[in-house]
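Structure provided below as structure tokens; questions to follow.
Of the protein chains in this complex, all but one are displayed in their positions.
Think of it as A and B in the order they're written, each chain with its own count starting at 1.
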Amino acid sequence: MSDLNCPTCGAALGPRIGTVKMISCAHCGTTSYLEDDQFRAAGQSGVMHDGPQLLALDRPALVAGLRYTPRGQARFSYGRGEWDEFWALDDAGAGVWIAIDEGDVVVQAALPAGNAPRPKGPLALGQGLQARGESFAVSEIETATCIALRGVFPEVLRLGETYRFVNATAPSGRLLSGEEGPDGWEWFLGDWVDPFEVRAP
Amino acid sequence: MVFLTAALIVTVGTGYLGYRGIGGASTDLDRSIRVGSASNALTSSHVK
Partner (left out) sequence: MRDPGQIRAIQCTQCGAGLDVLGGGRVTTHVCPYCGSALDALDNYRVLTRFTEMTRPATPLSIGDRGRVMGQDWQVIGILGLSERWQTQVWTWVDHLLYSPTHGYVWLTLEDGHLILTRRWRKAVSPGWISAAQVEQANARPGADSDGEHFRYFETSTASITFAEGEFTWRPRQDDRTITVSLLGDRTMLSYVEGAHEREIERSWYLPQADVWAAFGVTGAAVPRTEGAHPLAPVRLPRDLSFLIGASAVFAALCGLLALVFLAMNGRTVLAQTTLRASQLPTEMAFDIADTSRLAELRFEGDLGTNTWAWIEVTLSDPEDVPLFEAGRELGYYAGRDSDGAWTEDDRVTVIRFHPTQSGRYTLDLDAPEGGAGEAQDGPRLGGLRVSAREGASSARPPLALAVLFALLAGGLVLWRRTAEARRWQGSDWEDDD
């Protein structure tokens, strides 16, 4: 596995990962995305103000007993507050999204199109959704703006772009989240994690 | 562990005592009539 370098300034950005579609360089502050095996400049990375964090980029952590290494960090603003989405890899190289907002921690994996819900029409609060044989009720719909990017990502995120998010909860406590993109909704399924169960390995 | 060891030792101990019948003799036996042994002679002389 060779190392990945920033196409703009050449800084090392960690190991090359097959699913990477985008990189955001902390050194020169630019983002680039992969198209036809070529990195193309996409713009700026934004400023990531560092406060105390549960997870840090490239530092392995145990999340509810499973070891993950965060490789990308995207920060979204919902107006009065912000939350982080970490793109993290387990030891086998499988990727998950870990959302962290003031002690609320959710670990979710992308749902393949075959298992994803297919809502008809616009989503509404309380609406029922089906995924992997479980029923979910929409509990939250909001928009958020991407305000900072760092590291590598399996999808292209653009600084300053506003995304629509939806959260739906199952009686078991599982959380189904959707992110609206140009090609429709993308779905992620996972569980809440107790923040006290996120620790250094 | 300490408890188990102590309990086992005590049990084996009482097992041995029980096997030998120690503590099982009748308590109402009057042995003062026995003469010949020094200690009993002494006891007897005290009593009488």
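By our rule, contacts are C-beta pairs under 8 Å (C-beta built on N, C-alpha and C of every residue); 3 or more make two chains touch, one makes a residue touch a chain.
All values derive from a computational prediction rather than experimental measurement.
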Residue touching the undisplayed chain, where the options are A:5, A:19, A:53 or A:130: A:53
Chain not shown: contacting residue from A:81, A:128 or A:160: A:81
Touching residues on chain A - with respect to the absent chain: 49-54, 77-84, 101-104, 171-173, 192, 194-196
Contact footprint on chain B, counting only the chain that is left out: 3-4, 7, 10-11, 14-15, 17-26, 28-31, 33-36
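To be clear about the criterion, only the chains that are shown with their structure count from here on.
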Chain A and chain B: spacing of chain centres that average the CA atoms, whole Å: 82
